[in-house]
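Please see the structure below; I have some questions.
Of the protein chains in this complex, all but one are displayed in their positions.
A and B label the chains in the order they appear, each numbered from 1.
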Amino acid sequence: MTGKKTKGSQDITPEKKVEMLEQMIVIRHFEQKVEQMFMQGKIHGTMHLCTGQEATAVGAIGALEAKDKITSTHRGHGHCIAKGSDIGRMLAELLAKETGYCKGKGGSMHIADLDLGNLGANGIVAGGHPLATGAALTSKMKKLGYVVICFFGDGASNEGSFHESLNLAAVWDLPVIFFCENNEYAMSGPIKEMINIEHISQRASSYGMPGVTINGSDVLEVYEATKEAAERARSGQGPTLIEAKTYRFKGHSRADARKYRTREEEKEWITKKDPIALFKKSLIDEGVLSEEKAQAIEDQVQSFVEKAQGFAENSPEPSPESLQEDVYA
Amino acid sequence: MREITYAESVREAMSQVMRADEDVFILGEDIGIYGGAFGVTNGMLDEFGPERVRTTPISEAAITGCAIGAAMTGMRPILELQFSDFITIATDQIVNQAAKLRYMYGGKASVPVVIRTPAGSGAGLAAQHSQSLEAWMAHIPGLKVIQPSTPSDAKGLLKAAIEDNNPVMFYEHKLLYGMKGDVAEDSYTIPIGVADVKKEGTDLTVVATSIMVHKTLEAAEELGKENIHIEVIDPRTLVPLDEETIIKSVLKTRRALVVTEAVKRGGYGAEIASMIGESEAFDFLDAPVSRLGGVDTPMPYNPTLEKMAVPQVGDIVQKVREMLNRA
Partner (left out) sequence: MAVEILMPKMGATMESGTIIRWFAEEGEAVEAGQMLLEIQTDKVNIEIEAEAGGILLKKVYVHDDEVPVQEVIGYIGKEGEEIPAGKTAESNQTISSGTSEGSPVMPDLTKEQIDIDERSIRRTPAARHEAQKQHVSLRDVFGSGPEGRIHLQDVQDYVLQQQSSVPRVTPLANKIAQDHAIALDEVSGSGVQGKVKKQDVQDYMQKGSRIDAIPSLDQLISSTESVEEVKVEGMRKIIGERMVQSVQSAPHVTLVSEVDMSEIIRLRKALLPIIEQRTVYRLSYTEIILKSVAMSLREHPDVNASLQDNVIRRYTDVHVGLAVAVENGLYVPVVRHADRKGLCELTTICKTLAQAAREGKLTNEQISGGTFTISNLGMYAVDAFTPIINQPESAILGLGRITEKPVGIEGNVVLRPIMSLSLSFDHRVMDGVPAAAFLTALKQKLEQPFQLLI
């Protein structure tokens, strides 16, 4: 794909599209498994599910090259999976096992895979902005040619480090894409009550960078917008702010009665804007996918996730000696 | 050997390392043409250019996090935080990111960043530009904390800090920048975590940090006239702390006084004092382990009040006499 100028979904191969759908389904099933295991008491602590937001993770990361990097958020399982992480090791981390990505010491909010260019999920809202900016500075100073996507939620756009980082990245023309997954609620706070502008993407203009608002339920639209931003970044034209409108189908974390929104609103999104259902339908309509093939993918993913669960559950606990390991390099 | 100032020594350490290692660069507010608020980076822009002597917006959170992100991905940044008081704005990035990333990512990341920052009072800069807040950072697992007191220590420790693969807080002292001392011309390191006995003595151990090392040495002169011989230990590094050197000294003198400029309550002096109390030196103590530290007040602007707010030579002399029942 490199070297070839891709513009628009027409340029994506059918294989790539099916692959993206498959990834989205993996994310959906993974989150279902996590929820189930949490309810069974197998996972302790907390978890933030990205069910409903599969298109932003898969679309954005799908537009990247392997050498590109991401920073993720507390709602980061989808980003990890889209960046190619092993779901067995992810589940093992959620079960706090030694084989987990963080040796059982990070948990859901801190999964990182530096080898794959995943600089890690971050439990601090807008904690990733300065880090992504710094990683982009490395790319620029060492002429490594990679770009960095900084994922964040709508809530993070009100943090100081969001604004400081956008400014810094803009004045230094750093190859970074600030990717806002606007799922309408900052924990329980409706974004309309949290900002006094129509779109978060408008904030880009204050820092002299382009800002776009896109449909986050449409994986191909996400792909295209990110592709364009990545090309800008790679060619030395600096950062872009992308705002993808999306929705989390589940609560903020599991113990969330979701009193701040109506069941009708949820139903509207779940029935009409489910990114997986929409994408699947369009691929079937396009003739790229058959119903049978779609079902086969579902079944395949199901057993893939079951296998990951088996691996995670059969993994050992971290040793007591590991308590103080890795505090210092 | 020649004499250079503390500021020159810090600059020399950075320049020597930057000449040898392309990955090392410095960023911070006004460090380019201006040369930094205290002139520490004077002339570095000319030698290394604006890519490697990077003047930043006034944006402590972003520039600190940016340095951390760059460190995670292969650079070895030195961040000059203009005043250590401004660490409040950068604290999330230092405490929740730099210090934690390696541990919470299961040992995969390393964050070789040095945050240099001037601390301390005495320059008439009042409450928001005169604090000694090193205890905050010393409290955080994952950070190393250094407080050099002499030009020669500053140079060797800074090189060690840059070469270290962990986030290192490097607290300089504003009043020490102009202080001259013998400094070797070659590039050298002083290992992090090794205390220095600045003066040997028999009657009482004073553990002093940063500028208090010099005040204590002055006090030692005066006490010597009264035939009181104190031993002066400069930990140089707060984290990791060279406990062994301190305990060994206290076992010898049986009395320990800790002197810091930072406000006494909750300061790092308390950590050193309790470390002594918990050590095998306890059974040999012949007086309560005591502390001298800053008064419980924001730093006042008035020069007389400002002096009163932190320990002075006379305070140290008096305290030592009291501890020896010679008051």
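Everything that follows uses one rule, which is that contacts are C-beta pairs under 8 Å (C-beta built on N, C-alpha and C of every residue); 3 or more make two chains touch, one makes a residue touch a chain.
Source: prediction; values computed, not measured.
Q: In the complete assembly, which of B:N227, B:T304 or B:N325 touches the absent chain?
A: Among B:N227, B:T304 or B:N325, only B:N325 touches the chain that is not shown.
Q: Taking the full complex into account, find the residue in A:P14, A:G45 or A:G236 that is in contact with the omitted chain.
A: A:G45
Q: Which one, A:E19, A:D173 or A:D256, makes contact with the chain that was left out?
A: Touching the chain that is not displayed is residue A:D256.
Q: Touching the missing chain, which residues of subunit A?
A: 36, 38-41, 44-46, 253-257
Q: For subunit B, which residues lie in contact with the unshown chain of the complex?
A: Output for subunit B: 254, 282-287, 325.
Assume only the chains that are shown with their structure count from here on.
Q: Name, in rising order, each residue of subunit A that touches subunit B in their complex.
A: Residues of subunit A touching subunit B: 69, 71, 100-106, 110, 112-115, 119-120, 122-124, 127, 129-139, 141-142, 160-161, 164-165, 167-168, 171, 325-329.
Q: For the complex, which residues does subunit B have touching subunit A?
A: 23, 25, 51, 56-57, 59-75, 77, 89, 92-93, 96-97, 101-112, 141-142, 144, 164-166
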